[in-house]
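With one protein chain held back, the other chains of the complex are shown just where they sit.
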Amino acid sequence: MAILVDERTRVLVQGITGRQGQLHTEQMLKYGTRVVAGVSPGKGGSSVHGVPVYDSVEEAVREHPDANASIIFVPARYAPDAIYEAVDAGLRLIVVVTEGIPVHEALLAVRYASSRGAVVVGPNTPGVITPGRCKLGIMPADYFKPGRIGIVSRSGTLTYEVAMRLAQAGFGVSTAVGIGGDPVTGLSFWDVYEMFLGDPETDAVVLVGEIGGVKEEEFARLYAERGRGKPVVAYVAGRCAPPGRRMGHAGAVAFGATGTYEGKVRALEEAGVRVARRLSELPELLREALAR
Amino acid sequence: MAILVDERTRVLVQGITGRQGQLHTEQMLKYGTRVVAGVSPGKGGSSVHGVPVYDSVEEAVREHPDANASIIFVPARYAPDAIYEAVDAGLRLIVVVTEGIPVHEALLAVRYASSRGAVVVGPNTPGVITPGRCKLGIMPADYFKPGRIGIVSRSGTLTYEVAMRLAQAGFGVSTAVGIGGDPVTGLSFWDVYEMFLGDPETDAVVLVGEIGGVKEEEFARLYAERGRGKPVVAYVAGRCAPPGRRMGHAGAVAFGATGTYEGKVRALEEAGVRVARRLSELPELLREALAR
Amino acid sequence: MILYEFEAKRILEGVGIPTEASVLVSEGDADRLRELASRVPGPYVVKAQLRQWGRGKAGLVRFADTLDEVERVARGMLGLEWGGERVRYVLVSERVRVLRELYLSMMVVGSPPGVLLLASGAGGVEVEERARGGLLVIRIDPFEGLRDYMVRRAAKHLGLQADQLAPLLKGMYRALWEYSLLLLELNPLAVTDRGLVAIDRKAVADEDSGNPKLSELLSRYEGELGDLQREARRWGFAAVPLEGEIAVVGNGAGLTMAALDAVADAGGRPGLFLDLGGGASADRVKAALKLALSQPRIRRVLVNVLGGITRCDEVARGLVEALREAGRPGVKVVVRLSGFMEEEGRRILEEAGLKPCGTLEEAVAEVVS
Partner (left out) sequence: MILYEFEAKRILEGVGIPTEASVLVSEGDADRLRELASRVPGPYVVKAQLRQWGRGKAGLVRFADTLDEVERVARGMLGLEWGGERVRYVLVSERVRVLRELYLSMMVVGSPPGVLLLASGAGGVEVEERARGGLLVIRIDPFEGLRDYMVRRAAKHLGLQADQLAPLLKGMYRALWEYSLLLLELNPLAVTDRGLVAIDRKAVADEDSGNPKLSELLSRYEGELGDLQREARRWGFAAVPLEGEIAVVGNGAGLTMAALDAVADAGGRPGLFLDLGGGASADRVKAALKLALSQPRIRRVLVNVLGGITRCDEVARGLVEALREAGRPGVKVVVRLSGFMEEEGRRILEEAGLKPCGTLEEAVAEVVS
């Protein structure tokens, strides 16, 4: 099982001939991910690390009807088009690594994908990894050991840090999902938590949040209303960040009373989610949550 | 069973205080349809034939959470808004009687509904009737006798004519669905045929088409490719209509080689659908189709 | 509403799609024809403007090398009757040197709801010709719009550069929405040594759209309607004049077409299609019958109304009144009326000497007899 990706995942890489596309195609192949085709308009007929390249997703899918997921490395300006192309070609899982896609364009593209039954992970995500079985992303795989803890995160490198700490404490990961750092993403914390709920290989979930936006609060509301099927332990970055300043490139900014650290932690704790004040507390909280 | 409507259908009437709304609310109630609420902005608090009226669909649904279908009698200019309102309030079956809705607006509204999992019947439809159990529409109920033949039609009054002939020949109707006469409608012939396929109370389907558009051709293509689960007998109106002229108010016009009578009949027959050249032949063809 | 080619041409030009140089000559301008045509560089194509398909095969698109020829050909076209329509305009266009003919169209479709983009490397009149060139079909969801990847796909299919095709497709898609078009066809789209040129085009607009950008086109269209159709529009009827002498009046397009087919089938010659539309109320039925009776060519009238909820007795009284007010000697009226209070309605008709029929077949047999 696991969620989203496993050994049945057959990957198409959009933007495969770019620097990032080439590098991570190689990394994914090394990890054992089945990358079946790449797309790069005008580069059809070539190949990248042995993966055949096509001019369009439609052609790639026609030649590789087993392809069921896509990962997009296309520059921000062209990335929305790549999402539409993947959706229209019938792909049902689309990981958008690209950062800097205009929020309003992402909103439309992500909504479009959902209207056609496709799941978008990202934009601005490191991707998804089911350790030992499939890596559909750019994360350094070494940090992720197989196990029974689900990770869902808004962050990139912080996710690696968390996975590393879990591994050091003896916890492996069933699947780690970076929902993406942008204000609008295809998946919410709740969407991913619900998938973990249905996954017999996941015992508990670690949620990695940040200040800014209302994603953590929304998760807390839904978890309080419907959730609690599996324990959730959280960490929220940005406790000491000054309000009104954009921390980083994406959504990490608290406006007035919205998106503050205190508001998020309060909402999560009131919903029954233990929140680690320090990263180092995560393994212990997780152990306690699993023991209950 | 039957399809779309039955004794569990709980109806909300949008535009209930208008002339048509009042008249057909009364007719539906007489037939036994469970009309639970009406909506008419600014008329909240009043009632029509004993049915309470609300200012908005949201209020009506809050007070009548059992409502699961809507019928719209709102004038063309306001009808798209009424569709959006019904979809957003969570109604999953929306019958749009209104004619004259601009095609491009209907396109967007119908697509929106589908993106939210709602079924739109119409626009420009007489509605849906499951004889003896629920009438969600404006059709004169007397013409429809209970039975095991499904009717799917682009036409209004022609559907009544067909139902009457079936009744005279001893055939009753499981459900009759007017998909609507406009170029863009929420349901296609195929959508409805697929529903009939899944309905154990339907033995065969009568398809009533017209010249213009490609809806019959599309059905024929799908029926040839995937269909043939239940026999289909068709009648197409407009054999003697001159090309390039709009026959009636809606989509009945053949442009060049598109939408001609000959094209439609050829497509249907090649797909294995028997086409009656005259209305009077329908019962006999149906009898033959059922006998096979 | 089928647009004139010159109307479609202006729309295309408005969205930046290249077309050939041309001049429009209306019937009233016939005497200035040569002067007008001289503004266009020769050689020429002279095209009758018609709101229908098939003019090419009918010889209403003609080449001309000299202004003399243009004058002769155009004068021959103007005022001509073809397919029930008078040629009110001719378009005199420069004859573009075509290297290759392509086909491009967009149309609104219902299931799934969206816009179809059709592209073929073989332009020309016939669908079969297009199919030979391989017809590419791209479905555009209204929620995504025309995307660059679609442009690339179409360009590859047509053997063009995406950059070259993009402005055309974007212009077409924009025009489709801005002008509430149901169909927009560039056929052929010419590949020339100065790029792509849309040298012929068709468009169909949604006349119910209420789109203000169509108001000029709508008023031209309405100005061309005969008295019959103008009166029909006033009532919200749909009227189509035909060649024969039997008027077929009904409520609902499908039912009325079915009656028309039945009449033709029985050997009758329909002379008028008149659809009342929704709501077969007494006054509307009365008005429709009077309108049919006002047509000199009409010798027989078949009224076929499935009333449903409307009271048949009321409708019958309306019919009788219409006959009293506008009845013409020697014009036979046959009525088939069904619905609520049907018996009473039949009685009223019989008393007035009208023949009430129980079925469509009976009524058809009666009207053609």
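Every chain is named by a letter (A, B and C) in the order it is written, and numbering of its residues begins at 1.
Definition applied: a contact is a pair of C-beta atoms (placed from the backbone, for glycine too) under 8 Å apart; a residue touches a chain by one contact, two chains touch by 3 or more.
Because the structure is a prediction, the values reported are computed rather than measured.
Enquirer: Which displayed chains make contact with the chain that has been left out?
Expert: A, B
Enquirer: Which of these touches the unseen chain: A:52, A:90 or A:140?
Expert: For the chain that is not drawn, the touching residue is A:140.
Enquirer: For a quick check of understanding: of A:6, A:201 or A:218, which residue touches the chain that isn't displayed?
Expert: Once the missing chain is taken into account, the touching residue is A:218.
Enquirer: Out of A:29, A:197 or A:279, which is the one that touches the chain we can't see?
Expert: Counting the whole complex, the residue in contact with the absent chain is A:279.
Enquirer: Specify the residue from the set A:111, A:148, A:230 or A:266 that touches the hidden chain.
Expert: Hidden-chain contact among the options goes to A:111.
Enquirer: Just name the one of A:18, A:102 or A:172 that touches the chain not displayed here.
Expert: Candidates A:18, A:102 or A:172; residue touching the omitted chain: A:102.
Enquirer: Quickly run down the residues of subunit A that touch the omitted chain.
Expert: 23-24, 27, 76-77, 99-104, 107-108, 110-111, 114-115, 138-140, 153-161, 164, 181, 183-185, 187-188, 190-191, 208, 210-211, 213-215, 218, 235, 237-250, 252, 255-257, 277-280
Enquirer: Please output the residues of subunit B touching the missing chain, sorted low to high.
Expert: Considering the whole complex, subunit B reaches the absent chain at 41, 55-58, 78, 81-82, 84-85, 87-88, 108, 111-112, 115-116.
Heads up, the rule we're going with is that only the chains that are shown with their structure count from here on.
Enquirer: Select the chain whose centre, defined as the mean of its C-alpha atoms, is least distant from the mean of all protein C-alpha atoms.
Expert: B
Enquirer: Counting only Cα atoms for the centres, state how far subunit A is from subunit C in Å.
Expert: Subunit A and subunit C have C-alpha centres separated by 53 Å.
Enquirer: Please report how many Å separate the Cα centroid of subunit A from that of subunit B, as a whole number.
Expert: 43
Enquirer: In subunit A, which residues are in touch with two or more of the other chains?
Expert: Answer for subunit A, listing residues that touch two or more other chains: 115.
Enquirer: Residues of subunit C touching 2+ other chains?
Expert: Residue numbers touching two or more other chains: 141, 143.
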